[in-house]
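Excluded from the complex is one protein chain; the other protein chains are retained at their positions.
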Amino acid sequence: MSGSYLARRLSSALFTIALIVVVNFILFRAMPGSPERVILRGTPNVTPAQLEAARERWGLNDPIFPISFEEAGVVVSADNQFFKFVGATVAGDLGYSFVARGQTVGDVLAQRIWPTVILFGLGELVAIVLGLALGAYTGWRRGGGVDLVGNGVSLVLYSTPYFLLGMALLLVFATGLRWFPTFGMLTAGVTYPDLGARLVDFLAHLALPLTTVSLGLVGQYAIVMRSSIVETLSDDYVTTARGMGLSEGRILRHHALPNALLPTVSLIAINLGYVVAGAITVEVVFNWPGLGTLAVEALTARDYPVLQGVFLLLSVSVVLANLVADLIYGLLDPRVRT
Amino acid sequence: MTTGAPAGSATSAGPATNSPGTAGERRPRTLPKQAVPGAPLLEVDDLRTYFALGSDTVRAVDGVSFRLDAGEALGIAGESGCGKTTTALSLVRLLPGNARIVGGAVRLYGIDLAAKSDTAIRRYRWREISIVFQGAMNALNPVTRVRDQVAEPIVERLGVGRRAANRRAGDLLELVGIPRARGSAYPHELSGGMRQRAMIAMALACDPAIVIGDEPTTALDVMVQAQILDLLERLRERLGLSLILITHDLSVIAETCDRVLIMYAGRVAEEGPVGEVFTRPRHPYTQKLLAAFPNIRADRRALDVIPGSPPDLRTPPPGCRFAPRCPAAMAVCSEVVPPDVRFADRVRVACHLYPEGSSGEPVPVAATP
Partner (left out) sequence: MTAADAAFGAPAPRGLAGSPIGLLVRLVRRPEGAFGALILAVFAVLAIAPELFVGPLQTAVTAPGTRLSPPSPEFPFGTDELRRDMLNLTVHGARVSMAIGLLATLVTVFIGAVVGIVAGFLGGRVDAILMRITDFFLVIPTFVLALILTPIIRDLVGSGSAQVLGIRMTLIVIVIVIGITSWSSTARIIRSQTLSLKERAFVDRARVIGAGGGHIMRRHILPNVINLIVANAVLVFAGAVLTETTLSFVGLGDPFQPSWGQLLEAARTVGAPGLGAWWYFVPPGVGIVLVVFAFTLVGGALDDLLNPKRRGRR
C-alpha cells in the first residue's frame, strides 16, 4: 500500500484525536463548579487557604490558553491550563473520580473496559459475518420471498432501539423461559469450583446482551450490504462476467462481493459512532458492568471527570477503529492506493 | 470442464473443444456437438425482442433477420434507439431483466440459441460468441488485475490451470498490443485505449467464432479509434474471426466491414455489401442517413437533418415504421409492412418503392384517388 495513503489517514486520525482532547478541555472548563471539585474530591470543611493552595497546585490561577489578552497587553505563556491539561491527558492522568473515593479516572476505566470490549467486540463480529451474508444473499436474489421477509425484518430491527430489543429478550428468555440470568456478568456472591464453571456462568450471562447487540447491528449491515450488491448488479463488469458464461456463484463471489464490500466497509466505519450509543444502553438494560453502565452511573452521580474519561476513551477508540477500517478499505480497493 | 453445462444435455464436455493452443494462430475450428453440418455460422431469423415497461410492451426488435458467414465482418448501423444493441444482446442473451425474446430464431451453426434455457446458453457464451461492450472502459472489474480478468474465462470456461491461463492471457495482451508486463496493472492505471484493447483480449480468451463489438470506439478519441479498428482488422485476418460491429458511425463500418445492416425502429431497412449500400443506397432512410453525414470535401451547406423523431416503440405505426418521416412515403406505406426484396447485387431492402421483382430503381405506386 502506498505510504502516502497510510500517512494521510494516520495524520487525519491524529488530528481528530487532538480535536477530541481540545473538546474535552472545553468541557472540563465548562463543568459547573468543576475545577474546584476536581481538586477537593468532595473533601468537607475546606478552608480558603487550602482552596488557594490547591488552586496554585493545579495551576488554576494560570491563564487558560497559551495566548491571552490581559490588561497589560497580549501575553503568551507556556504556563497555562490548556497545555497542562493536554500534557496530563497524554500522560494518562485524567483526574480523580468525584464518586469513587481515592480512585483515579484511569483506575475506574480500567476496571470496566474489558466487559465492554468483549461484549461489543464479539457482537460486532457476529453481526458482520451474519449481516454481510444475509445482505449479500438477499441482494443477489432480489425480489424473492426471502428478500422481502429479510428486508422487512432488517428494516424493523433498524427502527428498534437496542435497549428495547434487550428488554424484550430479557422478558422472554430470562424472566419468561428462565433460560438465562437477568443481569450482570457473573452471578453475585458465588464461588466457582473451577475456571470452567466460571466460564459457563459468564457465557450464560453474556448470551442475551450479545444477542441484543448482534441483532441490532445485523439489520443495519444486512441493509447496507444488500444495497451495495444491488448496485454492483447493474455494473458493467457483472454483465461482462455473465456474458462470459460464468456461474452465478462465481460472479457473486469474485466480482460482486469484492466491489460491494467497499461501500459497506465505509458505512460500517461511519456507523461506529452511532453504535456506541446502542451499546451503552444494552449494558444498562442487562446491568453489564462495562463502560456503558459506568457512563450512566457517572451521569446520574454527576461524576464529570469519569464521564469525560469515558468520552475520551470511547471517542479515541472510534477514531482508531475508523483508521483500521480505512486501512482495510485501502487493502480492498486499489484505486485509493495511488 | 465447462461451467454451466447441465447434466444430461448433449453439449460438448471436455476442454478438447476450442482448446487454447497458442494465441494468435488460425486453426481449423472444432464445431460444438450439436452443430448442424453445412449450416452457416450465424443465421438470425425474424428475431423479436420485446421489453416489458409497466403495463406497456416496447417492441424494440420486431422482425430482424440476417446472416453471418465465417470470416465476415457485418456492421449494424442506425440511430440511437433503433434496436441495434438489443439485437446484439439478444444474440448472447444478455438482455436486461424486463426484456424477452418473444419470437424468431438465432441459429449458430444451425443450433437455435433463442430456444435454449438460461443455463444451456451459458455453454455458448464466450466460447462461440463473445461481446465487447459499449463503454467497455467500465466493463473491467476495478479491483482485479487486468491479466487475471483476461485469464478468468480461460480458467473457468476452458478448465485450464492458472499458470497456463496466465501465460495465455499474457499472449492475448501482447496480441492486442499491450505489453505483457502491464497485465499486472489495475484497470484504472490504464488509458482508455488500453482498456478497450484489454476488453478485446478478454473477448478472444476462449477463441470464439464471433466477436460482437457494441460501439467499441465511441468513447475514444479519433487517433485511438483508428488504432482499435486497425487492431480488429488484423485480428480478423490472423485468427479468422467473424465480426459484428454495432455503431452509429457509418465511417467505421465503411472502413472495417464487408456488409452492413441498416436498422430503423426495430426493423431492417436495408442490408448488403458495404460498397453497394454506401454508393447506391436504396432505402430512403439509408439515403438520409448517408446524407446526414457531413462531408468534408463538399461545399458548405446546411446539415441534412431528418425531420421528426423515431416512433414510440410501445405503439409503433402500422406498416413501414419510417413512413411518418419518409419524403417518399406513399399511401400503402402506412398500411402494409414492406416485404424484404433481394437484388442481384446481394442488397436487401424493405421498402414499398422496391416491390418484388423490381429492377433496383424506385417504383412509386400511384396514389389512390
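Points worth noting:
Just so it is clear, A and B label the chains in written order, and each chain counts residues from 1 on its own.
Convention: a residue touches a chain if its C-beta (ideal position, glycine included) is under 8 Å from a C-beta of that chain, and two chains touch if they have at least 3 such contacts.
Keep in mind it's a predicted model, so treat the numbers as computed, not measured.
Across the entire complex, the residue among B:Gly81, B:Pro317 or B:Pro362 in touch with the chain not shown is B:Gly81.
Checked against the full complex, the candidates A:Leu94, A:Leu206, A:Ala222 or A:Ala295 give a single residue touching the omitted chain, namely A:Ala295.
Of the options A:Gly87, A:Gly121, A:Pro161 or A:Gly249, the residue whose C-beta touches the omitted chain is A:Pro161. The omitted chain makes contact with chain A at the following residues, 15-16, 19-20, 23, 27, 30-32, 155-156, 158-161, 163-164, 167-168, 170-171, 174-176, 182-183, 233-234, 270, 272-274, 276-278, 280-281, 284-285, 295-296, 299-300, 302, 304, 307-308, 310-311, 314-315, 318-319, 322.
As a working rule, only the chains that are shown with their structure count from here on.
In whole angstrom, the spacing between the mean C-alpha positions of chain A and chain B is 55.
By the touch criterion stated above, chain B contacts chain A in their complex at residues 3-4, 92, 94, 122-127, 130-131, 133, 135-136, 138-144, 152-153, 156-157, 186, 188-189, 199, 202.
Listed in rising order, the residues of chain A touching chain B in the complex are 235-237, 239-247, 250, 254-255, 258-259, 262, 332-335, 338.
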